[in-house]
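Structure below; questions to follow.
All protein chains of the complex are present and in place, except for one that has been dropped.
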Amino acid sequence: MRRFLVKRLWHAALTLFVMITGMFFMFRLLPGDPTATVISPALYPKAQAALKVQFGLDQPLWIQYFIYLKNLTVFDFGVSFHTLRPVAGEIGNRMVNTLVLILPSMIFAYFLGALVGAYMAWRRGSKAEGLLVLLATALQSTPVFWLGMLAILFFSLKLDLFPVGHIVSPGKFPQATWQMYFSLDFLHHLALPFMVNVAYQFCFPFLLMRSTMLSTIGEDYIELARMKGVPENKILYHHAMRNSLLPLATTLPMILGWAVAGSVVIETVFSWPGLGLLMVEAVGRSDYPVVQASFLLIAVLTVGGTLLADLMYGLLDPRISYN
Amino acid sequence: QGEKVPPVDFLTWPAAKYQHYYETSSYIADGWRELGLEVNLNPEPFPNPMLGKWFSEHDFDVVMSVLSGAPYRMEPDFFTNAQFNSAHSAPGDWNVGEFADERVDELGEKQLAIYDADARRDVILELQEVLYDLQPEAVIGSAISTTAINTDNLEIPGYVPAPDGLRSIWNQLEMVSLTGQAVKMGQTIDQASFNPLAANIAEDFNNLSLIYDRLIELGPDGKPRNRLASNIKIVDETTIDVTLREGHTFSDGNPLTAEDVKFSFDYFKEWEAAYYKKYLEHLDEVIIQDDGTIRFKLTEAYAPFILHTLGQVFIVPKHVWGSVIEDTGISKPQEFRNTNPIGSGPYSLNYWKEGQEIYFTRRADHFMKPKSDLLFVIFGSAEVVGAALKKGDIDVSLQPLVPTVVGEFEAQENLKIFRTYPNGYMSARYKASGEVFKHKALRQAATAAIPYEKIVDEVLGGDATRSASSIVPINAFWHNDSLPLPEYDIEKAKKILVDAGFTWDENGALHFPE
Amino acid sequence: MANNQKEVLLEIKNLDAHYNVDGQPVSALQDVNFAIQKGERVGLVGESGCGKSTLLKAIMGVLAPNAQITRGAIKLREVDLLQASQEQRRQSRWNDIAMITQSALNALNPVHKIGDQIIEAIQSHRDVDKQQARARATELFELVGVPPQRLDDFPHQFSGGMRQRAVIAMALALSPEIVLADEPTTALDVIVQDQIFERLDLLQKEQAFSMILVTHDLALVVESCSRIIVMYAGMIVEKGPTHEVVRRPFHPYTAGLRYAIPDPSAEYEPISIPGAPPDLSQQIKGCRFAPRCPLATSKCELEMPPLVSSLASDAARQTRCHHADQMDQLRDRFHDQSFWQTAKTTS
Amino acid sequence: MLLDVQDLAKHYVLGEGFSNLFGLSNPQKIRAVDGVSLRLQPGEVLGLVGESGCGKSTLARILVGLESPSSGALLFNGNDIAEDIKSNRKLFHQKVQMIFQDPYGSLNPQHTIEEIVTRPLIYQRLGLSKAELRERAIAALNDAEMMPAERYLNKFPHELSGGQRQRVCIARALVLQPDLIVADEPISMLDVSIKWSIVRLLKRLVKERNIGLIYITHDLSSVPAICDKLAIMYLGRVVESGLCDDIFKHATHPYTQALLAASPNPNPDIRRGRPNISGVIPNASDIPAGCRFHPRCPNAQPQCEMEQPAERHKGYHRAECHFAFDAKTEVTNRA
């Protein structure tokens, strides 16, 4: 176990390191001058040079790289080219906003998807199952931004039930940021993107759970449980679902990182001031310290999530012994 | 028959994000095709690499130039001499078309040295005339931006038609909230920085000018008005004396003195604050004459100094910035976050929820007499801003409304529409040093082959003002209104070409004169 | 119980069952009839796919969803299980009839402890608390010869033999009257197989349950079952007291099976039966074994032989063959591979 | 001598490698094959019998060159196999073929029978034309009693019965005309009713072509029908070997005796006694000291715990037991 952990941590660290390096050089070596917008070509040449010095872009590349690495060790991600503020602070807030949107909806969607998926597999062949599978696939096939637009069109504009976007009503911003997350107004704003995200995220766990369940149901131990006279609903939850949950539960941590990355579109539609929106804006402005740090954050989430998934696997499946 | 005119590389904006600009260029291209030109629209992603091709590489035959208006750009030098003086053709400078003409250069230099507005005006008008003839660019006009306020919650009794409309400090000072709360204004761009040395986008300067005072503030009419200055005296071509308003204080209660003014100018220059570099170029020295008078010594005569330098540099408190490097351990003042800015302006920053809201509390004791608190709300898209305004969530949309929805907003009882005539403009900027448009006749013909009316009607929804000059009519004092508006006249265009010896082959393709 | 008169515990009557595969019925069981008496051990042999597991699952009432019983009755002490309600059947499972499944590796849920799986079986039927159930599980493990402290192990931590024992322990948890064993030792080595059968013999003596032993291995049946049922392609082709059936098979298939097993004491070489079992999704009119049978005649192809007593002296000795009466003369020829080669399908 | 195996061993070491740099693991040594000697003449069938996990398959994989031994010598036609493989792997594989236990798993499900049978020729880069390939495939299938072969050429493995599949495996092994065939439990997954046709086929091929066959099984009862010689393996070693008849009639190692006793007998007139060994085969990573069988041996003496028995023999009949061929431990099997 300890060996496994050390090995996995080492892999994770290596992965992150390569990503950091790759990202750093990607921005600087690929065609297209990222400084072109930070340092607007519309500025006078002298002003441009001054800005270059200000951002440390006048140094040789490898020195920039080592400075970057050195700063990373103390969690200094550099300064945003756009706002000139430390990137960490820039991202932190946005990340929280993204997480309050993504995390609950993902967990809820997973929960719902797993339950419904399991139940539908249990009732395989029924009309309801066919319909739900079709619906889930169609939802999965729908661009989420379009789904969001329709939701706004219908729920916000037609029915006037929810705000069209943003995170709180203008002027209702409480003094302390954390208070916002507990305000009714915030929940009111959260509702619609939350629902859209749930609808979208629901498909994957639903379909996955259903298909794993279908193969689990054919397993001999389900048959034995039935022979033992174990009541049906107990077979469903204690045996079938417990086993089918494995692949699903273990994808959750990994998917989470991806969901944060994928929040770009949903945040755009709902003007949700989260990390996704920030990333797109930052890419548009070539604010690569911000982009790099966001990517790093997501990579840490994903790599960490994968690690967690592997550990969870061991926890949930006694057959895994980490040797 | 001469060489065939090579295909025209028309650098333009991506259709997706900058629809109007792209469409305008596409209408222009259609017009030119009728002249027998082959035109390739080359939409490049904005800002990158489009800005690079536009400003650094000058990689185009013609570029769809869209320059935004801003109060300081009312200064006549900006859209004339700065853009067309051959000395400014280096990469990164404003003469992107590498246009060169002796007469233009000469007139341009001349107006810079004239402090007397009327005398300078004559030169500027002449300069416009020369440019009109040489056509370094085809001016299309400027789009009117339409915004709206919610009259249930807001009144603007002293509204003035400034080129930046509701964003203008003059109008924001006049906003009176009827709800007793702050005036809620929706926009899509967050503040980048409250550090005046680091700021470089328009919205940043707008909000900074709420917090910090300048010596001069540009009036809505484009003329300078005193702000911290109570009097300005041109002593000679290179010496300007400014008398300071008395008894004013910073928001932390410390008095604002001549020391602070000198400190600010010296400080911005010393630390090479990027944006101000150009404007501080000609400043030689700041001398405190006495408690209330500051003398500015210039290296050479520079007429825009009043507007561009005195009207742009923010006066920051020496007691804060003087020690900011030592206090915070940063290496240059540009790195200072300044989240709790101390200024002498009519408002002070109450809070800033990054990416979400910015709240300004009015300083009742300020000489500019702000009427209400201001709350800027940042939305993700213009669409949402509009929707929020209609629903009454916000009082003002700072985001221009799309022409097609204006009617819808107008129809709503409690909304009032404001049309703003900005001083920016759109043009097809020729690369005058390039193979195609080095021919004056071709530039003139091309200018006559642009379907102006269609563009205004169909692309800009009728909400645009045409102009013959790069100084647009809203900048009334400097604008040369004697120049006739160019018209779409394909016959006239062809005639210009024929006269200059251009010919067409059997496919209708245009050929250079022999 | 007091007297020697054996009572019939389980009776299968005229059972027909099929699977639906792509809308086609696959006849898996046809006209199955037999009865089990208290305390006896019956061997059920036949080639792979002949319906042995289907029969056991039908008795347990856990047939796959695409299976359907179209006819017949399964009577447990005169109660027809096929008529019982879902809940009644659930109650009856494991309580009355328990099963040792074909592959113990897959039959144990990999994520639950073995002890818990036994406890679950007990608690599904008895109103006992966990302690009591666990005590019973401990007792069972001792019974089958596994150290009780290993109740807290997971299935993958057991060897094949131990797993099989655990499944046996589970089957005995509620002291059922009938135990169905579906190839309990096929996957195991001979020595382990022997150990398990030794244990089973012991337990059966102690607990007096009846047992159906399903296997491919005729030798195993010969050694451990008093009666034998031979199945071929979903039908019972022969049944009777084991030793008699093996010594004197009346069905060519039984003879084939018998001589396909190497017998170190005999002089013949083992034979193989040419061809393969029929495709059960096709309608078969005649004897299902006819295509592989050296005795087959046109009658065999057209007419399904009934399962009838083949020996006047013993009603329990039954065979499904038109030519059973010839077997006494021909039996010796079945040792001979070339005789088999005369069957129709041989290429 | 077709095959001469001398003191062959295969040890797997688990948990070595990079992570061991941190000293976090203690490598585990699995002695899968632990000193095996065998000899085989052309035209002979050697049976290799033992409980699961005793190393039969490992030995087989070494014999066909799928794995290399940790130590010991392997002479094939008098040449060292290791050398053979090094100098010309392809040629070696032409001469030694293997038949696997699972007739489904050893056929590529995506290939037709023709492809399966011709692939060896293609891999050998023999430069045969399409027609020649087909011809040889048909010949091999005919040899494996798949008749008429043409009918099967375009079928896929899943369209065949288990017995037919195993014949295809045999045809694939034959197509290169090998000198030695190693068959690892070739009939254990087949139905009783067809097992013997496969066994007979193998036996016929060995005799007709004068090739060697190593027949691996865990089922002693199938051995007399095919094997000439027999080797009993226990935990990576051959504990008893000799002529088939000798062993069946005069098994001398207690393990062989137990194996014989444990096999059920189909003859109702014979009652066998139960073997009196206990426990299960230990793990190959944890082989008992002394005689490796002693923990389960009914005759174990203190000496057995201490020292590894030397080989004893009586003619061709050999056994590794301290008491082999002693009159008092010898059990004469039922005749």
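Order of writing sets the chain letters: A, B, C and D. Residues in each chain are counted from 1.
By our rule, contacts are C-beta pairs under 8 Å (C-beta built on N, C-alpha and C of every residue); 3 or more make two chains touch, one makes a residue touch a chain.
The definition used in the following text is that contacts and distances are computed from a predicted model.
K.L.:
Quick one: the chain not pictured, UniProt calls it what, "Molybdopterin oxidoreductase", "Monovalent cation/H+ antiporter subunit D", "Dipeptide transport system permease protein DppC" or "Cytochrome c oxidase subunit 1"?
P.N.:
Hidden chain, UniProt protein name: "Dipeptide transport system permease protein DppC".
K.L.:
The chain left out touches which of the shown chains?
P.N.:
In the entire complex, chains touched by the missing one are A, B, D.
K.L.:
For the chain left off this view, which of A:49, A:245 or A:260 is in contact with it?
P.N.:
A:260
K.L.:
Touching the hidden chain in the complete assembly: which of D:11, D:119 or D:313 does that?
P.N.:
Among D:11, D:119 or D:313, only D:119 touches the chain that is not shown.
K.L.:
Quick one: say which of A:108, A:145 or A:313 touches the chain that got left out.
P.N.:
A:145
K.L.:
Considering the whole complex, which of D:96, D:183 or D:214 touches the chain not shown?
P.N.:
That would be D:96, which touches the missing chain.
K.L.:
Can you list, in ascending order, the subunit B residues touching the missing chain?
P.N.:
Touch with the absent chain occurs at residues 14-17, 19, 22-23, 26, 41, 43-45, 48-49, 381-383, 386-387, 402, 404-405, 408, 457-459.
K.L.:
Touching the absent chain: which residues on subunit A qualify?
P.N.:
Looking at subunit A, the ones touching the missing chain are residues 11, 14-16, 18-19, 22, 26-27, 30-32, 34, 134, 137-138, 140-147, 149-150, 152-153, 157, 204, 207-208, 211-212, 214-215, 247, 251, 254-255, 257-258, 260-262, 264-265, 268, 276, 279-280, 283-284, 286, 291, 294-295, 298-299, 302-303, 306.
K.L.:
Which residues does subunit D use to touch the chain missing from this display?
P.N.:
61, 64-66, 89-90, 92-94, 96-98, 100-102, 105-111, 119-120, 122-124, 169, 172, 176
In this section, only the chains that are shown with their structure count from here on.
K.L.:
Using CA atoms only, can you tell me which chain is the most central one in this structure?
P.N.:
Central chain: A.
K.L.:
Indicate the whole-number Å distance between the mean C-alpha point of subunit B and the mean C-alpha point of subunit D.
P.N.:
Distance between chain centres, rounded to whole Å: 89 Å.
K.L.:
So the centre of each chain is just the mean of its C-alpha atoms; given that, what is the distance between subunit A and subunit B in Å?
P.N.:
Chain centres of subunit A and subunit B, defined by C-alpha means, are spaced 40 Å apart.
K.L.:
Using mean C-alpha positions as chain centres, tell me how far subunit C is from subunit D in Å, no decimals.
P.N.:
Centre separation, subunit C to subunit D: 32 Å.
K.L.:
Residue numbers in subunit D touching 2 or more other chains?
P.N.:
Not one residue in subunit D touches at least two other chains.
K.L.:
What are the residue numbers in subunit A that touch two or more other chains?
P.N.:
Not one residue in subunit A touches at least two other chains.
K.L.:
Spell out the part of subunit B that touches subunit A in their complex, as residue ranges.
P.N.:
Going by the criterion above, the answer is residues 47-49, 51-52, 54-56, 90-94, 181-182, 184, 186, 192-193, 195, 198, 200, 272, 274-275, 277-278, 332, 334-335, 337, 351, 353-357, 359, 375, 377-381, 383-384, 387-388, 391, 393-394.
K.L.:
Where on subunit A is subunit B touching in the complex?
P.N.:
Counting only subunit A, the residues touching subunit B are 32-34, 36-37, 39-48, 50-51, 54, 79, 82-86, 90, 93-94, 156-157, 160, 163-171, 173, 175, 177, 267-273, 277-278, 284-286.
K.L.:
Given the complex with subunit D, which residues does subunit C contribute to the contact?
P.N.:
So the residues of subunit C in touch with subunit D come to 47-48, 159-161, 189-194, 198, 216-220, 222-223, 242-243, 246-247, 256-258, 260-266, 269-274, 276, 337, 347.
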